[in-house]
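The complex appears here without one of its protein chains, the remainder shown in place.
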Amino acid sequence: MAEVESLESFRERARAFIRANLKPSVNKVAASMARSERADEEELEEVAHERKLQRMFFDAGLAGVAIPKEYGGQGLTPKHQRILNAELRGYEWPSRAQVPTFTPCLAVLLEFGTEEQKLKHVPAILKGEELWMQFLSEPSCGSDVAGAITTAVKDGDDWILNGSKVWTTGAWWSDWGLCLARTNWDKNKHSGLTVFIFPIKSPGIEVQRIEMLNGSKEFCQEYLTDLRIPDSYRVGGVDMGWTVGSRWMFYERMSRNSPLVTYPEGNTRPGTGGAAMLKIAEAAGRAEDPRAQELIGEAQTMHVVGEALKRRVGQGIMTRTLSDQSSAIARLYAGWNEVRRTTIAFDLAGSAGAAWTDDDGALAEWGNYFLIRQAGCIGGGTTEMAANVIAERVLNMPREITLDKDVPFRDVPRSRSQASK
Amino acid sequence: MAEVESLESFRERARAFIRANLKPSVNKVAASMARSERADEEELEEVAHERKLQRMFFDAGLAGVAIPKEYGGQGLTPKHQRILNAELRGYEWPSRAQVPTFTPCLAVLLEFGTEEQKLKHVPAILKGEELWMQFLSEPSCGSDVAGAITTAVKDGDDWILNGSKVWTTGAWWSDWGLCLARTNWDKNKHSGLTVFIFPIKSPGIEVQRIEMLNGSKEFCQEYLTDLRIPDSYRVGGVDMGWTVGSRWMFYERMSRNSPLVTYPEGNTRPGTGGAAMLKIAEAAGRAEDPRAQELIGEAQTMHVVGEALKRRVGQGIMTRTLSDQSSAIARLYAGWNEVRRTTIAFDLAGSAGAAWTDDDGALAEWGNYFLIRQAGCIGGGTTEMAANVIAERVLNMPREITLDKDVPFRDVPRSRSQASK
Amino acid sequence: MLLELSSEQDLFTRTTARFLDGQVPVTELRRLRDDPVGFGKDYWRRGAELGWTSLLVPESHGGVAVSDSGLIDLSLVAFEFGKHAAPGPLLSSNVIASTLALTNTREDLIAGLLEGTSIAGWAFSELPPNDGLHPGLEIRVEGNELVLNGIKRPVESAAQASFFLVTGRTGSGLTQVVVPADTQGVSVVAMRNVDLTRRFGAVKFENVRLPVGALVGDLGAAAADVERQLQQALVVLNAEAVGAMQRGFDMTVEWSFDRYSFGRPLASYQALKHRFAQMATWLQASHAISDEAARAVASDSPDAGELVSAAKAYIGQNGVELLQDCVQMHGGIGVTYEHDLHLYLRRGTLNRALLGTSDVHYRRVANFVAKKEAARG
Partner (left out) sequence: MLLELSSEQDLFTRTTARFLDGQVPVTELRRLRDDPVGFGKDYWRRGAELGWTSLLVPESHGGVAVSDSGLIDLSLVAFEFGKHAAPGPLLSSNVIASTLALTNTREDLIAGLLEGTSIAGWAFSELPPNDGLHPGLEIRVEGNELVLNGIKRPVESAAQASFFLVTGRTGSGLTQVVVPADTQGVSVVAMRNVDLTRRFGAVKFENVRLPVGALVGDLGAAAADVERQLQQALVVLNAEAVGAMQRGFDMTVEWSFDRYSFGRPLASYQALKHRFAQMATWLQASHAISDEAARAVASDSPDAGELVSAAKAYIGQNGVELLQDCVQMHGGIGVTYEHDLHLYLRRGTLNRALLGTSDVHYRRVANFVAKKEAARG
């Protein structure tokens, strides 16, 4: 058995690469705060640049640190990955190539994919050649992802898919999709699902951008119309999709905490915390107003408490003093934090929250951010779902009564009109 | 048919009586805010005084305004009662003789009592000779009053009662009780109840005072041990207690809005609203602090909004533009208001909220009030029950699933230990 | 809004609602997003014909109210505006027409407002921290002239306004003047804002010189006029916000019955039911205080200022929380432009930030309380 590279040697190697090749990270306004004017060309340039960065990591032997060598990875450990993340602090990195590509998509492939699938896609991902997206949520099922009604029907050796998926970030510049579809309507909800993969730029897939309340168009909706794919694009057994799906959910929740993901330590979104609020208060001429100071202090408190909570939950899960499901606690807190912070900023901006000019600097745009403030309590699983998880899986309280467990899925009511039939 | 006294004549008569006989009302600290030191003797003196006042109203032909003459009332209308209430503005009145004596107790007797019961008790109530209490809540069933387990067993012509009732205000100085008891454990929850009345100072009834977090002992718990009462003390049919009970609940919710109740118009609890907060801020030297001003303004806002809401809901129910159940909206708001107001006061008091001296004036005692602030969200039906009523009966959303509807009450799980059997 | 309307008010409200349904359905609102004015001339003229801008003006000046209180009638229109997220300068047209009539100033300008053929800008608000209802624009006297220096923002429909009613400070007093939009030294910069059909501008007054005849009321003595305008304006904002709340709430209750999750309608989940109960309570409380404040302002009651600020603070706070909780109940679709819910969220959000945040109004309420207590001795 080959000897594993020492942590120290790895650190040296990573540090040398980073300092020689990477630029300091630029504090970009975070995606959910993107202004409406952000041009598509700019976005596409950044995607291209990050594909190149991913390739540089690959060529330097720093891509897929904890992924087995047979699939193009480095065959090292999560500890090595953490060292890379620590060394990356303050530097640029291929951000768009990480989530959801490495987790949950690549993670699901590693666990459930065929050897052929893994040999084809994992190296391509590591080289920045394939960016992946989740085809998971659907317009009709919201938080209940296992209620998918996108349907795949066997046709000879192929499958024909029809339906619609939504809330895919950047599907318009991505390459492959991981998709949950219903293959059997006569079994109950969780027993008739199957997972597939396919190239997004296929005939039969139409990608539409979704305009959000603040004008951003980061999310997409896809319409699958008679999309034909070979059976070799299936991941896991037929009708075994929820076996895959529940692990998929787990990998999705891990997000940037996954050992597969490269994410600079200490990277927090700009515009969070008290400093941003102070700038608004200053621009509003309220820096000396005691109430404005309390709001600044409250925002900063929410921020530092949130950071401390993330560390505590992360450490607790790692050391098994907290249950895996405790990550829902950090998620719930993050939702509140986003809402409260945006509300504080909006109120500090006073009348500029309602109307602003392009010259208003720190006072501008908060009205738009405020409109979309609930995004932080919806995206990536609603706070309501997080609260359910905390109550039912962390505190072990009785589960909600569901009416869709033991009946054929086709008989489960999915809307009022249907229920009243 | 005798002619009904005109409203104007009644007003003149009421006004003359009031001015000649009653003192201006003293702004007493409301019951739930009572200080621990309040002596029992003082309380008993006030009870005696209010019995005398009630007798004066009776002798002046102003007691039981809307109650039929055959039971000692005036046989007039709710409009006459409202005129009395309006004229009483600012004057003392027999406060402890009103709720729960006139409503729900007397109201229940009028609707369901036997002629004998009505002839005996209604005049006694009108003369201030009988103060009544509800024996309704039980330690084991909280919000679920129909889950009573106090049991009445027939023994010849008598009934033998055993069990415990709780949250009776001032049972230690009251005369008669209206009691909900279970008479059949083999029927389902609502079908095995019966209503009884009895004198509180009976052998077999032990009244204990309950000490609250702020030291007040206004509430009592009663232990019924082999209490023997004649069948003539039964109100309504055997096992028909919920027919009586649901009207009882209705009369209870009407409270001071009942046309049976004498309650001076414009009487609001002292210590509510912004003026009380201003006094605290002044005592704390913070009257000029903008944040303190915001808190004063917020408390006053909560107060005036609450008053407006009560009027709107009352008017809406009267004119049938809002459903009867909308009173739950005012109840929910009142709970929030109590909590928020007490919290504002506590925070304004600063360190005096934690510890105070007897000389602290407006700064004193807020710590004690704060401890018991949830009383406003618990007493008289919890805010949770009010929220259920709003969702299920005002907005017509689906009812919660209950597991106690269609089984013999003895088989309904009433605790974890019992459920796991 | 009022639980009971007179039959005239009822008819008036229905007529307005039907007109808005027909003229500015959501498709039209979405189209107007890219319109520089935000409303059609004809739409506004026809709305004015219904009486929208005549309600606060005495008959002697060409006005006409539906009931004995034009301000209550106006609050009914504003409520419908909120329910429809309707376009048009309702607030400024009414407040300015009322002021010109009550002060007998420039009566030649009133007719255009009443007919809906001219637009005026209510130049009251300023950049923070002076958005706390304390104008900083300076109006000083030089010889026979008034000289204005300062910036007013946001001013609704500033680019369309033919004149402005400007509030400024003269020494320690307040002064109001009428400024034609084409006066030398007046310039307008377009602002962006959260609403689809409202348009605002930042109006700069740079050494603007006017004859003394431009005064509305007396120099440095406009405080009472300004307070009355503010109270009227708050009545409109509040009623409009309650209308937006009502529509958002109704849409979301419907949604909760229609939308199924895990085989059950959202409306069957107790955690959501309790939030609906909370929203219903916010909504009824907002109706109650909005109406109560409107009545108090309409009758010039001593507690009018306190109640209308309490209403602004309460509705500003809880109205938008209600609408945001409606968004949350909708999930992802609720934060998309495609769904209609945001039309009402935008109106509520706008009104929360205009004419003073809740904190500003809490302070105003506290001042009223302190004055009452001081008077009580």
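Letters A, B and C name the chains as they come in the text, with residue numbers starting at 1 for each one.
The working rule: a contact is a pair of C-beta atoms (placed from the backbone, for glycine too) under 8 Å apart; a residue touches a chain by one contact, two chains touch by 3 or more.
Everything quoted here is computed from the prediction, not taken from an experiment.
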Full-complex contact with the absent chain, from A:E92, A:E111 or A:E294: A:E294
Hidden partner chain, residues of subunit B it touches: 137, 139, 141-144, 147, 166-167, 210-213, 215, 283-286, 289, 291, 339, 346-347, 349-358, 363-364, 367-368, 370-375, 377-379, 382-384, 387, 400-404, 412-419
Hidden partner chain, residues of subunit A it touches: 273-275, 278, 287, 290, 293-298, 300-301, 304-306, 308-309, 311-313, 315-316, 319, 321-322, 326, 328-329, 332-333, 336, 384, 386-392, 394-395, 397-398, 400
Missing-partner contacts on subunit C, residue numbers: 269-271, 273-274
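The rule is short, and it goes like this: only the chains that are shown with their structure count from here on.
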Length of the line joining the C-alpha centres of subunit A and subunit B, rounded to whole Å: 53
Separation of mean Cα positions, subunit C and subunit B [Å, integer]: 42
Overlap residues in subunit A, where contacts from two or more other chains coincide: 289, 291, 401
For subunit C, residues that touch 2 or more chains besides their own: 257, 264-265, 359
